[in-house]
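What you see is the complex with one protein chain gone and the rest in place.
Coming up: chain A.
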């Protein structure tokens, strides 16, 4: 004799009827993946099926084998609760009427059963995006035709806007939204044309509440940054009354479900996250704390640069860096441009790239993290410091300073910190490192581009629109001694000398075409053609007045006098010979110019100085350390 199942029980229970006490049959019993022992049961009323969770006090029924597929039971006590904004029915008490029975009727399995992994997420944390439609968390059933014939399935949010299901939840217990909750999508998929969306993310930074005053009056604003399990980041901003709604709700480090905000282009001046959009929350927006500890969302995301790479970064860029703190200075009070006083602390970080950098802490950072670092340092610990969103400053070498959105992490629990610690203990402690923040080494030529003679040709330097400015280390192997200088106009045009070639006239005076004047005396300016070479090759360069003097060590006028007036050839020869085969650091301007009908690459010497062994050694040590980096 087949027992009678309560017809329509499934839809009634899902609709909220908690007094029904229906008789239903078990279609499936499954343990869910969780630290806690818990079972999920699919019941049928003969036609439809639905899922419930068993309260743990009923676990014994499953374990003893009393409750299994086919069992007919009467649900005596059950409740509906919201977990992660989904409605779950939990059975607290049931009576087993028949333990074993053939399946009654023709229960249709709902599409929910197909993506089983999803349900198990209820208690065990966030599954990776493996469900059908690729969105993490809830099941998408829009495409599934099985759904259309039924009311909204119990546990999973329903399809999107076009089919607004009739309000499926009444005010039983937890607060219910009348509409089906929107689908959760990855942050990286957010865009202004998205339609309804929801994201689930951890707050990685909570900004300060800021008040402002503009043409429209007073206002207040605050922002917070979000990170989801796919690593996508985005900033959310609230203005005025919206601030009141959410300021206390949002907590750094916690996970929230956010929806119904509008998407606008991100303000790159303030927003340094890797996203072209920003969320603006409004009065209708939803920010809901997700109670479950979601381990799939990292607490923080970094994009660390090696300190040696920071040297090449543009001024005012925002970077993340991590290093061992090798020095901490006390706070000093600094007077700012606007008359306000603030605190500043300087510390130095060292990493495995053979470089160290100065990090400047401003304001609150000095008192908080700064003091903590000072104490750790004084007790001979060398802490690891990670800086997120620090600003690069090139006032004196390259240094990194804190800005309002910077975050400092002392000894963070991440792999890079551990690697640094290991490196430091092994070899880093005693390894030399050059600071990228020092102006102390004069003429260290931080911004110079070092090339070899061969590279000038190989890399086609000078062929672009603008001239190439490079530095080479080379020896002068030959100087043309005919026409080493020319007679030049000494008159000033503005703040520069005319210097155009002047021609001698019959009356012994000089005439300048440009200035249209006749002059008694003229200047002598160098026009040295010289051959320079290094280990890769040889090339001709032209040295003008300043660099000519630097090379030869005397003025063009003097040299001219020696050669032509005094005619002291041996002294002349001596001066020239002295600079040959000396190593110089030459700063060159390389540019292709039209000569007659050919394009020729012309190289002129902008600055020449003898190699300073100390500076050059440091430069070479620097270069060597760069080759040896591996991190």
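Convention: a contact is a pair of C-beta atoms (placed from the backbone, for glycine too) under 8 Å apart; a residue touches a chain by one contact, two chains touch by 3 or more; residues count from 1.
We take it that contacts and distances are computed from a predicted model.
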{"item": "Chain left out of the displayed complex - its UniProt protein name, from \"Pre-mRNA-splicing factor 38\", \"Replication protein A 14 kDa subunit-like isoform X2\", \"DNA repair protein RAD51 homolog 2\" or \"Actin-related protein 2/3 complex subunit 5\"", "value": "\"Replication protein A 14 kDa subunit-like isoform X2\""}
{"item": "Of A:57, A:379, A:483 or A:614, the residue in touch with the unshown chain", "value": "A:614"}
{"item": "Per the touch definition above, residue among A:189, A:381 or A:624 touching the missing chain", "value": "A:624"}
{"item": "Absent chain, residues of chain A that touch it", "value": "430-432, 613-614, 617-618, 621, 624, 628"}
